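Starting off with a structure, shown below.
Take a look at chain A:
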Amino acid sequence: MSSIIGIVLLSIGFIFNLIGCIGLIRFPDVYNRLQAATKCVTLGTCSILLSLVFFFGISEIGIKAIVAISLLFLSSMVGAHALSRGTYIFGVGLGEKSVIDDYKDQVEKEDTKEQ
Partner candidate 1 sequence: MNELYYIIFLPLIAGIVLSAFPERIKIIKGIIALIITGITFFFSLKLFSVSEKIINLDLFSAFFNEGTFLNNILQEANRFSRFNIDNLSKFITLAIGFFGLVIIVYSLSYISKTRQIKNYYPYFLITLGFSAGAVLTDNLLLFIIFWGILGLTLYKLIKGYDEESSSAAKKTLILIGASDGIMILGIGIIWKVYGTFTMSELSIPTTYPILVVAFLALLTGSFTKAGAFPFHTWIPDYTKSAPASSSAYLPASLDKLLGIYFLARICTDMFTLNQWLTFLMLLLGVMTIIFAVMMALIQHNYKRLLGYHAVSQVGYMVLGLGLGTPLGVAGGLFHMINHALYKSGLFLSAGSVEKRTGKENLDELGGLSKNMPVTFISALICALAISGVPPLNGFASKWIIYQGIIDFGKEPGIANQLWIIWLGLAVLGSALTLASFVKYITGIFLGRKRKELEGIKEVSILMWMPNAIIAFLCIGFGVLASTFVVPKLIMPITGEFAYIGIWDSTTIGILILVSILLGILIYLIGNIKNFRTEDSFIGGEIFREETSYSVVEFYKGIRDYKLFSFIYNWAEKKWFDIYEISKKLTLGFSGLLSKAHTGVLTFYAIWILTGLILMIIILTLMS
Partner candidate 2 sequence: MKYLTYFVIIFLFWLVLTFELSTANLIVGCAAAFVTTLLFGKYFVNNVKKFYQPHRYFWLFIYLFIFIWECLKANFDVAYRVLHPALPIKPGIVKIKLDITSKFGRAILANSITMTPGTITVDIIDDYIYIHWIYVHSTDPEIYTRKISGRFEKYIKRIFE
Partner candidate 3 sequence: MSTLVTLFVILPLATAFLIPVIGRVINGFQRTITALIFLFLSILSVYILINVNPHIYTYKIGGWEPVNGIPIAIYFVLDGLSTFMLVVINLIGAFAALYSIPYIKRFTAENNYYALLCLMVGGMNGVVLTGDLFNLYVFLEIAVIASYALVAFGVEREELEASFKYQILGGIASILILFGIGMLYWNTKSLNIADVSDILKNTENNKAYLVFTQVFLITGFGLKAALFPFHAWLPDAHSSAPAPVSTMLSGVLIKVVGIYSITRLFFNMFEISVEVSTIIIVLGVISMVFGVFLAVGQWDIKRLLAYHSNSQMGYVIIGLGMGMLILANNGSKPVAALSIFGGLFHLINHAVFKGLLFLNAGAIEFKTGTRNLKEMGGLSESMPLTYSTSLGASLAISGIPPFNGFFSKLIIILAAIKGHFYLLAFLAVLVSIITLASFMKFQKFSFFNKANLSPGRKINEVPFFMCFSMVALAILCLGLSLLIFPGVREIIIDPAVDVLMNTGSYFSAIME
């Protein structure tokens, strides 16, 4: 039983990963791609990791999988944040489709302060 749940979770995880990767290809600019990355791929991988718990039960490996999930969440979130912030400061603006940009003024203010 648990292994069937495991397989299902695994497949779901894989599908999310696939969607994330497609998003990585399809989206027009960096920020949107980051969205795809942080959301889909992280969740997909988490579900794959979660399937481990079902395959092996709450054993050494299952606990480690849970630890891995929590670490993965933290790291991918912080990574996404750092990347997006860095990207903006780096000078890659929002894509053509974007409608609003509140951050621009702030960054420019920071710039003038530094100089």
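On the choice of candidates, all candidates are chains of the complex that A comes from, given by their letters.
The rule is short, and it goes like this: a residue touches a chain if its C-beta (ideal position, glycine included) is under 8 Å from a C-beta of that chain, and two chains touch if they have at least 3 such contacts; residues count from 1.
Only a predicted model underlies this, so the values are computations on that prediction, with no experimental measurement involved.
Chain contacts in this complex place chain A in touch with candidate 2, from the set 1, 2 or 3. Chain A meets candidate 2 in the complex at residues 16, 19-20, 22-23, 26-29, 31-32, 34-36, 38-40, 42-43, 59-60, 63-64, 67, 73-74, 77-78, 80-81, 84-85, 88, 94-95, 97-104, 106.
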